[in-house]
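Only one protein chain is missing from this complex, and each of the others stays in its spot.
Chain lettering (A and B) follows the sequence in which the chains are written, and residue indices restart at 1 in each chain.
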Amino acid sequence: MFEEVGTTTEGDLIINMGPQHPATHGVLHLVVTLNGETIKNVEPHLGYIHRSIEKMCESLTYRQFIYVTSRMDYLSAHINNHACAMCVEKGLQLEVPPRAQVIRVLMDELTRLASHELWWGAMAMDLGAFTPFFHAFREREVINDIMEETCGARLTMNYMVPGGVMHDLHPNFQQRVKDFLQLYKRKIHEYDELVTGNIIFQNRMKGVGIISPEDVISYGCTGPVARGSGVSSDVRKLYPYEIYDKLEFDEVLEDGCDSFARYMVRIREMQQSVRIIEQLIDNIPDGEFQAKTKAVLKLPKGEFYSKAETARGELGVYIVSEGGTTPYRIKFRSPGFSNLSALNHLVKGGKIGDLIAAMGTLDLVIPDIDR
Amino acid sequence: MEDEAMFLKQYIQDIWGAIKSLATGMKRTGYYFTHHKEIITQQYPDNRDTLVLPERFKGEVVMIHDENNEHACTGCTACELACPNATIKIITKFDVDAETGKKKKAIDTFVYHLELCTMCNLCVEACPTDAIKMAQTFEHSVFDRSQLTKKLNKPGSKIRAGIE
């Protein structure tokens, strides 16, 4: 029972954070019940940016629907497209040429790096440090420039097509990626100096937003949120797709279970992505970048599922086909939605500042949650 | 007594560590404050003349015309079918061949709704004769929405000979 003035019967304060609020990074609406500064309950209200992407996809052909998924988690646009293309390929029993596989993995990892860079800046900004945001964009811009040169766009590239990728790599690609890696290695220590090592930052992050491994599993959290609690959940390791099983990289696990552990997972994941890119950049096999496909794609009758590791966790694509040119039903399992469901558990009993910090470590992208 | 000494030592160590971490951060920002050559701001639109977009940049769909005002579009509507959001509308007509007198399907108007286009490049990929391509323009703002509906084949243009 809420009274009109926005307090509960026990006299707690109810605050509507969002849908327009600087810390929600989009149109998320949190109904926060406060006792003084202490949080008693957080209830996310979703749907402000629901565009019925799943329904839209059902009226598009298998070639067309992929581009729409760039608009879900726009920071991992490549990986979304990748997961969808893989699902279609599964239905068509299509073999992707090795060159295309390598290109896809390279693009995925660059996307992951760019996404984590942006997250790092936004996270620091949530905690009140503005400078890292701009420094993070410096490196992210370089990745975006590389993407622009090869894919023709910076954010919603639509580069993955069923059977491979749309264009071949740009001739400058290798050199520019190497330049970027050099720049990145020169700057990586600044991240620690500015944020990670900072005593204020550490105090804000350590020991708050705790979630146990059991709770991680029961909420269905994936990605860095799960790995921050020591739950192995990297799709690239557990269900390798493309050439991930042939690559050397570690699944980053931290057992702090708190906001700082999730932060460190992402920081260390960036280094793993760099490691993957370094392994591949000089070993791109020659050959086709796209398998030969028919002009009109038709999936056989049946159900197909594929998943990929986006920057936020496990993205599942589930297609039901009736044998026509458009899917009968499409369902996306988006990582952001499950991760957000753990928010109340994370911050109950904490302070308002903890809510902001915990929300930052969940790395929410609202269109990914609402779709 | 021992405990207190330990506590005091820890207390002072904490403070020292904190000050050191803060000083490291300040050193980094101080470096950027004094090193202006690290500034990465691009002054658009002042740099419009020198701004080069990569040739693959997807800014707008255009039809390729050669110097004789001829294009390669047969009016096959493959691009219209490939487009996910009905951005393209192909209006065809029947040309009468001057020599044989046979009727032949040809393009009358290639209608392109820039306001609907998502720059997905699927139409360009679908076109069998490479008649269209992506242009690198990106300053698309206009005062009236109707200006965004464009006719891509130039007036008086016709299909290049030999293209089926």
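Everything that follows uses one rule, which is that contacts are C-beta pairs under 8 Å (C-beta built on N, C-alpha and C of every residue); 3 or more make two chains touch, one makes a residue touch a chain.
Heads up, the rule we're going with is that contacts and distances are computed from a predicted model.
Look at the chain that isn't drawn here: its UniProt entry, checked against "NADH-quinone oxidoreductase subunit H", "Fe-S cluster assembly protein SufB", "Cyclase" or "Glycolate oxidase iron-sulfur subunit", names it "NADH-quinone oxidoreductase subunit H". Of the candidate positions A:200, A:217, A:243 or A:291, contact with the hidden chain is made by A:200.
The omitted chain makes contact with just one of the residues A:129, A:160, A:277 or A:299: A:129.
By the touch criterion stated above, the residues of subunit A touching the omitted chain are 6, 13, 15, 21-23, 34, 37, 124-131, 133-135, 138, 194-195, 198, 200-201, 203-204, 351-356.
Take subunit B: the residues that touch the chain left off the picture are 15, 22, 25-26, 28-30, 32-33, 36, 38-41, 43.
Quick note on the criterion: only the chains that are shown with their structure count from here on.
We define each chain's centre as the mean of its Cα atoms; on that basis subunit A and subunit B are separated by 23 Å. Residues 17-18, 21-22, 24-25, 27-29, 40, 53-54, 56-58, 82-84, 118-122, 125-126, 134 of subunit B are the ones that touch subunit A when the two sit in their complex. Interface of subunit A with subunit B (complex): residues 60, 63-65, 67-68, 131, 138, 141, 148-153, 156, 158, 161, 166-167, 170, 190, 193-194, 197-200, 202, 295.
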